[in-house]
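With one protein chain withheld, the remaining protein chains of the complex are depicted in position.
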């Protein structure tokens, strides 16, 4: 099994953190992984993205020509990566910012109203945590427990945010399970 | 025809100038030539030497493994280069400083009392000019005229020394011609 | 609140503006405010108060805001 | 000319000496001279005047010569 | 209504500055310094004879913003490159625009010697006490106790030495005829800075020697402050270590007046 | 006869100087500077804890003459090399011995920043206003109108700039706690120089900071003068451009007395 | 205790590994994309009582390393391409004086300032000696975080074993990527063999001198160079390292190192899925280049495909190794972009077909 996920969005949307949470969750689960953040050439204020690869065997390239999953937190991200998703792949869209649907019909699409759900869960700032929860739930990459563990490991030192983040992650899982 | 000459002696004995005179004389005569002064590694106050190669054809190496002529202005020079002279080659020794004779018997030897002859010719400082005169006369590399032209070209800008040097060179030639 | 002729006025290029809000700091007459609606780059740009409330001095065209604006996003006009 | 006991004396390593002759310059009592016979390196070394003429003060062991000698070729002795 | 009144423009973008957005962060001093340099060149009619050398630093892209000839110099070598240019075009106006790491760290030798040779070059020195472009490492100009990514816990005198005052070192050379330190964080300071820049430029036109204007400049991003706080930090902290004012002036301009 | 009198030796070669001939020219200041450094180390009992860094310059072979550990540094980098050594052995005594080209030209940045960091290193700076080893090219310290093989007709201010005074530049840094300029061309000067060297060494032992002693030193060969004339030239010419004396002293030693 | 996996980016991995390998002296000047390394060490050295100095330049930094190493410390510096160019004189001196040290080059795209996207265009500089003179430095090319850690250890050991500078050649991408790493244990500095050549003051022994200038008239420099080359021959004989997976029926082997080898590996997986039989030969030591094992492979595999993040540098070593034993194909990407497995797969298909659509055939 090998799964390549690209997280993409504005600088401020906590995109890299989402990938980081997924990585730590996968470590906790005992998977191999690589985490490749975009860097450099993209200058200040631009969009950020990272590629996370999970596998039960050795991972070759940390760069993905064709991601299995695209997590698009804004529209430019969808535009940029839609074409590269593998046939039958998954696109998880931040419904709060991305109105339009992908053009491709050969991929599955999940729309997550991250901001609204986060507000419900306590604070809009948890939008990215809602998203990672939804992504893990939908893709089955991580269980709820592993995801929460991943969040805790990824945010070591910032313990005061754990409860709020956990709520948001759980909300993301519930959204997938209950469809709302 | 190709003739390789090594001039060697103390720093102060005008060794490089002798070679320089020979070069300019040869240029005047229309020969090809290369001039290779020792440099660098030998540090201050040490001995100086230069290799002059004259030929009527293109000259390959400016470095001589086996000189045809050695001009030794002091004993260390004889010691250093004697072995390398070609069979049947010529060693011209500064008799004023070099008492001992070469060990080799397969080379011709000319002993020139440069200081005494220079004194005769006007000034001890002309010892190196006496020597170059003797060397050219003995080897036939240059005529008296070419040698004097060479001296003038080599010392361009120092015209005031021309007459004294010319005397010394002539004395060197006479020494070879007349054997005294 | 009454509209009134001002000695001066400024225009702010809201897309060029990076929302550092230094201009707001320096305007002696408080004629600039924060525009909460973000610009394309995601900054909250500065907004010139076209209208001044009773007692407010209004823009005098002193150009201090423009002088400090790092983005050269402000042009200043003075009534002649 | 008469030999006489001197307050001081120096020894000059003539082979180490490079004939800069600064010592000759600084000796307050003119006790050092140039040795015209060259040393192995071809320098005219400094020579200590063992004997002093009438009226000459002679070496006092002040070590000024040694202090300036670049080659550390001079050792100085003083009578006790 | 204001529409009825006629207005005339009293402040607009100088011609020496292209009408394009910059990549600088909000509240960055580079942007203001760029405008001042451009205004000075406009005022003095120098744009078309100017050749500028930007640094490697946050201002590396200055050639995208300035509206005159420019050439990129390797990090720290702007003044060596400028020296080559000026010797070919003594009749043209040559300026360098450099950061504190570029000018006072890797470029120390080039800076000191261009000044000492009295090269007819004007140097704009942006001192923000940090390595901006590379992400906030300690600069030789970083203040004591100031945080930097390579000075965890703040700059420590014993470990890192004191903030360097290279402008005062330059002032030791006779070849340096004008050196002033200004800041960019108040109306008054900005006006002063522009005057200093024009004076520095004048020394080159008058063939007097090397001139430098050091500009204390906020870097909100790497100082991890709001623009407002950064501007205040320059005024309250930086100027203690780097007092403002003329450091050297042998132009004799004042006397002439 | 003097033989009858007993004499005791009052001046001999210091232990820190090997008993071998040097390659220096007659009347060269390097030789005297070597002796003074050696005497100072002997007097202070430092020989066995000393690590020295010679320059690339005429003194490149100093490791053949000094009787303690030494490592060759690339040209101009002695103070960077010494910094590495001192950080590994803070308890050892580290000195550099550098020429004016080495320290004030190619090594400018290393010099300025070692001083600014206040490295606990003592620097002996031999200023002979010329590139000796390479055969008399102009140094940054070459005096105006002084001849050099790369300054035909003498150093020209407009072409080459003024002689650099790097020791005064160094003095700008707080990390530099002691800087004195001495010369080597008279009994008095030589005695002064030795005192200065010992004081510079003491600052390192007391962990105060960076210290430098600049020694105006004759180069008869490349000045094309007799040793006597060269010594006189230092006194009459060099000291005008480079006045002797203490340039900086924040050791507080005097107060303590 | 349980082996603990750590998740950190490549630059931090090198920093942590260096500290565990006994490095206590770091000197460097910032440059992207390797700033995370000095940043990490600026804090880490405080923990372990080591020295971190941000030099005033790369030139100063490499010479501080020289000084610290000569004083007996395990010392290192790091930079990226332009900064490494500035260190060449210092590296040549260290090689000449036989001073051990570790130099990290997290390559970026060039020439000049270029940009910081992954690139491997400093192969010639690293393996042929960008500095002057006849010297060599072992060059280690990790292909992932675990190897970054292990080869950092190896770099310090080789440096001390042969008294020679050693270079670790990574790239910007490697410095950014995070993978779980299991670090080797801290070495005990006291366990390291004592160095009898270092400078620490001559108390109780004869003074020592270290230098690279050899003026002697008896050919001292000549003989020193012969001595150095005997050492280089020993290193060549004893220290080559590589990684190879080659099916017995392989139609082709791909030669690639570092990040390029990771991309190539994925491309090979693609082609295997398409039914091709392809091997991968990954040099780990770039100098000495693992010639014997590659030459043996070339005897039984008809095609060799070389993929580099440069316009063609390592390919020369492949040519010098393979000669005419196999067909050689090359595809190179100059810096500036992030390479993808898809593009490499294209090249491999083209090489298999020999249609020359992507990359080119190389004639020796």
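Each chain carries a letter (A, B, C, D, E, F and G) given by its place in the written order, and its residues are counted from 1.
Operating definition for what follows: contacts are C-beta pairs under 8 Å (C-beta built on N, C-alpha and C of every residue); 3 or more make two chains touch, one makes a residue touch a chain.
Note that this is a predicted model, so its numbers are computed, not measured.
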Check: Looking at F:30, F:75 or F:248, which makes contact with the chain not pictured?
Finding: F:75
Check: Of F:56, F:82, F:114 or F:129, which one is in contact with the hidden chain?
Finding: F:56
Check: Of G:117, G:250 or G:278, which residue touches the hidden chain?
Finding: G:117
Next item on the list: Over the whole complex, note the residues of subunit G touching the chain we left out.
Entry: 59, 81-82, 84-86, 88-89, 92-93, 95-97, 107, 109-115, 117, 119, 121-122, 124-125, 128-135, 211-215, 219-226, 228-229, 310-311, 313, 316, 319-320, 323-324, 333-337, 364
Next item on the list: Spell out the interface residues on subunit B facing the chain that's missing from view.
Entry: 23-24, 27, 32-37, 39-41, 59-66
Check: Going by the touch rule given at the top, which residues of subunit F touch the chain that is not shown?
Finding: 56, 60, 72, 74-76, 101, 105-106, 108, 131, 133-135, 137-138, 140, 149-153, 160
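Keep in mind that, in the parts below, only the chains that are shown with their structure count from here on.
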Item checked: Chains contacting each of subunit D and subunit E, listed by label -> F
Note to self: Measuring centre to centre with CA averages, how many angstrom lie between subunit A and subunit C?
What the structure shows: 40
Next item on the list: Express in whole angstrom the distance between the two chain centres, defined as the mean CA positions of subunit A and subunit F.
Entry: 65
Margin query: Quick check on subunit F: which residues sit in contact with 2+ other chains?
Written below: 25, 109, 112-113, 117
Margin query: Residues touching two or more other chains, restricted to subunit C: which are they?
Written below: none
